[in-house]
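Note that one protein chain of the assembly has been removed; the remaining protein chains are unaltered in position.
Here the chain labels run A and B in written order, and each chain numbers its own residues starting at 1.
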Amino acid sequence: MDLQIALLIGQDGVTSGAIYALLALALVLVFAVTRAIYIPQGEYVAYGALTLATLQSGALPATLWLLMGAGLAVTVIDGVAAIRKRDGRAWGATLGWNVAYPAVLVLTLSALSPAQLPMALQILLTLAIVVPIGPMIYRLAYQPVAEASVLVLLIVSVAVHVVLVGLGLLFFGAEGSRTAPLWDASFAVGWMTVSGQQICVLAASAALIVGLYLFFEKTLYGKALRATAINRNGARLMGFSPVFAGRLTFLLAAFIGTLSGVLIAPVTTVYYDTGFLIGLKGFVAAIVGGLASYPLAAAGALIVGLLESFASFWASAYKEAIVFTLIIPVLMWRSLHSHGIDEEA
Amino acid sequence: MNPLNPPVLEVRNLSVAYGKVEALTRANLRVGEGQIVTVIGPNGAGKSTMLSAIIGLLRSHGQVCFDGRVAVSPEVERMVDGGMSLVPEKRELFGEMSVEDNLLLGAFHRYRSGERNYREPMAQVFALFPRLQERRRQRAATLSGGERQMLAIGRALMGKPRLLMLDEPSLGLAPLITREIFRIVADLRSTGVSILLVEQNARAALAVADYAYVLETGSVVMEGPAARLRHDPRVLDTYLGLGGKHQDMLAS
Partner (left out) sequence: MSGTATRAMRLLAGMSGRSIAAVKTPSRGVLAGLVLVGMAPQFLPEFYVTLLNYIGLYAMVALGLVLLTGVGGLTSFGQAAFVGLGAYTTAALTATADLPGWLAWAGGSAWLALLIGLALTALVAVVLGSMTLRLSGHYLPLGTIAWGISLYFLFGTMDFLGGHTGLSGIPPIEVFGVPLDEGREIYYLIWAFLLLAMLTTRNLLDSREGRAIRALKGGMVMAESMGVDTSRSRMIIFVVAALHAAASGWLYAHMQRFVNPTPFGLSTGIEYLFMAVVGGAGSVWGALIGAGVITIMKQWLQDVLPALFGASGNFEAIVFGVMMVLILHRARDGLWALIARCLPASRATVALDPSAAPLPHRTQPSRGEVILEAREVTRRFGGLVANDRMSLQVRAGEILALIGPNGAGKSTMFNQLSGVDTPSAGDVLFRGRSIAGLAARDIARLGMSRTFQHVRLLPGMSVVENVALGAHRRGSCGVLPAAWRLDRDEEARLLAEAARQLERVGLAEQMHEEAGSLALGQQRILEIARALAADPCVLLLDEPAAGLRLLEKQALGQLLRKLRAEGMAILLVEHDMDFVMGLVDRVVVMEFGQKIAEGLPDEVQRDPAVLAAYLGDVQ
């Protein structure tokens, strides 16, 4: 292998590392705020990519029906509670977000022909469809067991993952899809060639990371989320409810996941179950950071990305095994640094 | 029953149980407009339990009327939105965040309802606790015990509460700082906020309060104007567990 090939592979690794970094950040965030190990994070990647592909093919993506179905379920559950408390405003808000919004979306999409729309609008529509599913899932699957042990939340996560993958197969079939390129250009930088796609991925990841940083550092809602992660009871006493924190977190996680899907869709053939493996690589990265540190998780993501692309060059058959075996030294290292008995097990 | 003023808070028959153990039994209590009311009693009497139940951190039976609205087993978010604020015994600060951010979060519920002016209350808090202004960029975890308590009270004041509930503000603090905290609590009276003060340090609490309740093993066993209870030897008994022969000794 000469330097040029190494650089090429390294470039690839950094690009996928950027995606893993985004996912790892979402996983750390969800765990810090809700204590849920969010296995279904990868499903947003697949849903995002496949929804965009469906839009580009001119059809209505089936994720719309999931949005409507989940919305209806939330409406029934929350609506009954709101009526019982005679809380008209809450009932209105529930109805608006969970019934009216999906309905408007369906009508808009039926009226337009999505394949003809500009790419940016297609991406926006994809986000509009998939991202709101996040908080609905929180409401339906997690909120009723929000106070349960990490173990129970983990099992719920696995169950939700299984459901979403099953639905993905139902919605999109077993065939994989690719979307139109985001930016069909390439540039020569020194002896390297950088594609427009790579620039898009890196720029979008960087923008998202900066955006998240600003959100958490500069806005009161962002600070309130951090506060919840640091001290749930304290945040509650400030009037910031854990339910709201959970929904907001799941919204952010869904946004990050869906956007990652949109970013990889032009270069990777995405199948209904592709998201899971991608999400797990995000997990390996998040574990490097002990599910607690954002910078370490991002660094871990770069390592995972690089390891993966070099492994696929040298021993492509063992690529996945090698990436997931990385978790072993990481766990050993963490294990050596742990002490004491953790009752929350 | 505390007779003065229209009540901001009225608690009727409040009971809390941890599993099979009842920690609070049918407690009744009133806090009037602009009053400082204290609940004193030995450790483990159920004082903190009472505050947690009033704000809704614990499930309870009985009624909590706050600002004219009646709630059964209230919800924390609603009580906070309505202007109730609790400074818990453990302070519950956001240790990895700056002093300033901690204070800002105290104004979160007002911010959410559209009231975005935080400069004025923050200036008030800084005027009350100049030490916090000096340390506003410091992480809350690095503060000393007294400063933490100041931050916890300041954070609660940022929400401009109608009722401020303080759980053991003197806990673990040296006498000088305790005195300082109580001086500030007394000063707060002039701002019009009503205060419900839970304390183990009975002398300090009775010195600052208008009215007092004595809690023992989950029940209110005594109540009256603070000035009167201050000289009631029975209050000492509940604390020191002194029966019979020791009573004379202490009375002398």
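In this section, contacts are C-beta pairs under 8 Å (C-beta built on N, C-alpha and C of every residue); 3 or more make two chains touch, one makes a residue touch a chain.
Predicted, not measured: the structure shown is a model, and the values here were computed from it.
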Options A:Ile9, A:Ala141 or A:Leu202, residue touching the unrepresented chain: A:Ala141
Candidates A:Leu169, A:Ala185 or A:Ala206 - the one touching the absent chain: A:Leu169
Listed residues A:Ala82, A:Leu202 or A:Leu280, member touching the removed chain: A:Leu280
Among A:Ile5, A:Ala59, A:Leu121 or A:Val152, the residue in touch with the chain that has been omitted: A:Val152
For chain B, the residues touching the chain missing from this view: 20-21, 42-44, 141-142, 144-145, 168, 170-172, 174-175, 178-179, 200-205, 207, 236, 239-243, 246, 249
For chain A, residues in touch with the removed chain: 37, 140-141, 144-145, 148-152, 154-156, 158-163, 165-167, 169-170, 173-174, 277, 280, 283-284, 287, 291, 317-318, 320-321, 324-325, 327-328, 331-332, 334-335, 338, 341-345
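Assume only the chains that are shown with their structure count from here on.
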Mean-CA-position distance for chain B and chain A (Å): 42
Footprint of chain A on chain B - complex, ascending: 55, 57, 76-77, 80-81, 85-86, 88, 92-97, 101, 104-106, 108-109, 111-112, 155, 159
Chain A - residues contacting chain B, complex: 220, 223-224, 226-227, 230-231, 233-241
